[in-house]
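Every protein chain but one is kept in place in this view of the complex.
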Amino acid sequence: MILQILNRTLRVAKALMTPSPANKDVRYEAMHNPSRYRGEHRVDYETCIGCDSCNKICPTHAITMKKFPFKKQNIVPEVSLSVCIFCGLCEDVCPTKPEKSIILSGGRYDMLSGGWHEDQNDFWVHTDVPQSYIDSRLEDEEATRVKKELATKKKVAEAEAKKKAEAGEEIKKVETTLPDFNKGVLE
Amino acid sequence: MLKILDFFDYAKSESLWMAHFCTGCCSLEMAAAMGPRYDWERYGYLPTPTPRQADVLMITGLVSKKILPALLRTYAQMPEPKYVVAMGACSFDGGPYNDSLSVIKNPTEILPADVFIAGCPPKPEAIIEGLEQVKQKIKNGEPSAASQGGLWKEMEF
Amino acid sequence: MIDTLFSAFVFPGLLYVLVWTVGLFWFFRKFMAALHKRVGPSFNGKAGSYQTLFDLSKLLTKESITPDGVNPYLFSIMPLLAVIIAMLPAAFIPWMDGLVVVDSDYGLLALVILIGIEPFLLFLTGFGSNNKYSFLGGVRILTQSISMETAFFLSALSPALLFGTMNLTQIVEQSSWFSFLILFPGLAMYFVALLGLLEQPPFNIPDAEQEIVYGFYTEYSGTNYFLLKLAEFAEFMAVFAGATALFLGAYKGIFFDSYFFFFMKMLGIAMLMMTIRAATPRITLAQMLSFSWKYMVPLALLNLAWVLFAKSLWFMGA
Partner (left out) sequence: MENVRKIIENFTCEYVENYKKTWLKAKLSSKDDLLNLSEAIKKEGLRSLSTVSPTDFLEDNIMEMNYFFEDLDTKRNLWLKVDLPRDKEGCKIESLTPLFASANWHEREAFSMFGVQFLNHPDLREIIKSEDFKGVYPFRKDFDWDAHEKNQTQNIQQIVDAFKKEQNENEKDLDPDSSETILNWGPTHPASGPIRLRVHCDGEEVISIDPDIGYVWRALEHLVTKKDFVGAIVAVERLCFMDNINSMVGYCMAVEEIAEVEITPFASWMRVLLGEVARVSSHFMGLGGFFNNMGLHTLGMWNMDTREFFLDFLESYSGARIATASIEPGGVRYGLDMSMFDELQKALDKFDNSVGEVEAVFVKNPTMKLRSDNVGILTKEEVHEFGLSGIVARASGVKTDIRIDEPYAAYGELDLEYITQEKGSAKDRFMMLFLDLKQSVEIIKKAKAHIEKAVADAKMNPTKDHMVKVPKKLPKGEAISRVEWARGEVLMHLVTEEKAKTPYRLKMRAPSFNHTMMLNHLLKGQTLADIPLIFGSLYICQGDLDR
């Protein structure tokens, strides 16, 4: 019995020979870096189509959709890191191809904030859309709107012209004016 | 004289002992952080069996209604100066259990923490980094958050 | 005068014991970590050597809580008394050739009594804590120390019996390889009893973390806890030094005599203790009691008989 105990005791001492696996300073680097680590989100506002499906599937309601003044694809997800449980369902469900618009994989793991409830309240992955992008989107939209307007007007005019022509009246030129670009759009 | 006091302040910051108290699942990752691979003892952290000798209280995730009095009492039993670390989504608003009524939705409003570590559960690396931030806070001489406010002061427990 | 002050406060006195305590605390953590396949304290100072200094200084500056309903005098004086008692044995130990503060003819007796009285102080700390777990811890430590001390005293007496003196200096001077062999069963017995006395696994029943939280330590915080921890490690040192002086020939070395050998021998005992700690689970109080009274005490008595026999066989004639 006593010999057995001594034997066990000495065998434990074998651990002294094995080097410890704690060989990195984990304050600065991770011990294991998987490619699919579900960490901090990255949202690509340019490819996002604003389908709202990430918001719908989120089991913890961590995602809110930020609204933009332009009309189409005008919502982009923002994630509250203090609510998110990093399950990655939003990434799974995102329909954009080939790159998903919301990505957790390979994200950062060290997400720290102040401990006050207020600090955690505004602990978000904000989708910072630059003003220039908003402006360009607005301009694009305006341009397409105008184009469409023009096209419809033209169509209407043509149709009318056709009618008139059929009726044997004189063809009048349709005057079109371009609307003021920057007015009344940003409201 | 000033130097000696500085030394004690530094010592305080470099030696964080935590109360052995787990309220939820994040304590599993805390155990991993104690384990051989992450080994937080390298940085001077040490678990203590009783709150009387602890400096840091870890809110390890979920705080259910039933355990709240025990949590606050554990906090009260710790000697000054004491700090609180909150980890996991649960300690902000119940996290995945937000829809459930048996958990406290605002643990950090009741007991403000000094640092919040996001994740469900956070990686051990993140836990250690969060504790490093507490160290930094002590080095800067900042008072702990819970001593400055929080609903716990108005509550009985 | 200066010599007295020096020996009281610096060399085998206060400072020396403090350095030993802090160092031993660090060594325990480091060695235990290695057995756990961990690293242990590592980033403060070289190999984390400042870590325990920081830990103990932090405890010194923390708030000391005196819980409701305890006797504050009993609660705060006991740790102080425990430290003083735990530091005193250092004065009786021959650290180097001719360096012993109190060269008494009853050195061994003083050593054994000072070590043996420590658990009773700890019992009083647990008794005075007004906490059920502390009280249980106190009762357990009393039970354990009563049963273990008998074996401890008996095995500590074997060198005195062999050399016919209780003067530690003389015991060390007379010791040799041959006497070490004769005293080896006594050493083994002393070591096992020592595990019980210091509440080390497998006999860490009084402060069994998983059973009664932290035993008598449960309510202590800040300075009081610092003093208790200090007392614990000072007692470690005293007991290791006692074992070294009694059985292992203290400073006597292979080619020359030096304090270095004393140090290494103490470390050796500490390492053996830690290895046992890493490999053996705790046993129950009942098992400990039956082990101590059924095996330890009879064996210790047998050991005394063996020493007497050996003495009459080889030493009387010489």
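By letter and in written order, the chains are A, B and C; residue numbering begins at 1 in each of them.
The rule we apply is simple: contacts are C-beta pairs under 8 Å (C-beta built on N, C-alpha and C of every residue); 3 or more make two chains touch, one makes a residue touch a chain.
Here the structure is a predicted model, which is why all the values come from computation and not from measurement.
Remark: the absent chain touches shown chains A, B, C in the intact complex.
Across C:97, C:173, C:209 or C:257, the residue that sits in touch with the chain not pictured is C:209. Touching residues on subunit C toward the chain that is not drawn are 35-38, 132-133, 136, 139, 201-202, 204-205, 208-213, 278-287. Contact between subunit B and the unshown chain involves residues 19-25, 27-29, 31-32, 34-37, 49, 51, 62, 64-70, 74, 96-97, 99-105, 120-121, 123, 155-157. Residues 1, 4-5, 8, 11-12, 14-15, 21, 31-32, 34-38, 57-60, 85-89, 92, 104-105 are the ones on subunit A that touch the missing chain.
Here is the rule we go by: only the chains that are shown with their structure count from here on.
Separation between the centroids of subunit A and subunit B, computed from CA atoms only, is 32 Å.
Looking at subunit C, one finds that residues 33, 36-39, 43 touch two or more other chains. In subunit B, the residues touching two or more other chains are 36, 39, 42-43. Residues 5, 8-13, 15-16, 18, 20-22, 25 of subunit A are the ones touching subunit C in the complex.
On the side of subunit B, the complex with subunit A involves touching residues 36-39, 42-43, 84-86, 89, 92-93, 95-96, 98, 106, 108-109, 112-120, 122-126, 128-130, 132-133, 145.
Of all residues in subunit C, only 29, 33, 36-44, 48, 50-51, 53-55, 57-65, 209, 213-214, 217-222, 225 touch subunit B in the complex they form.
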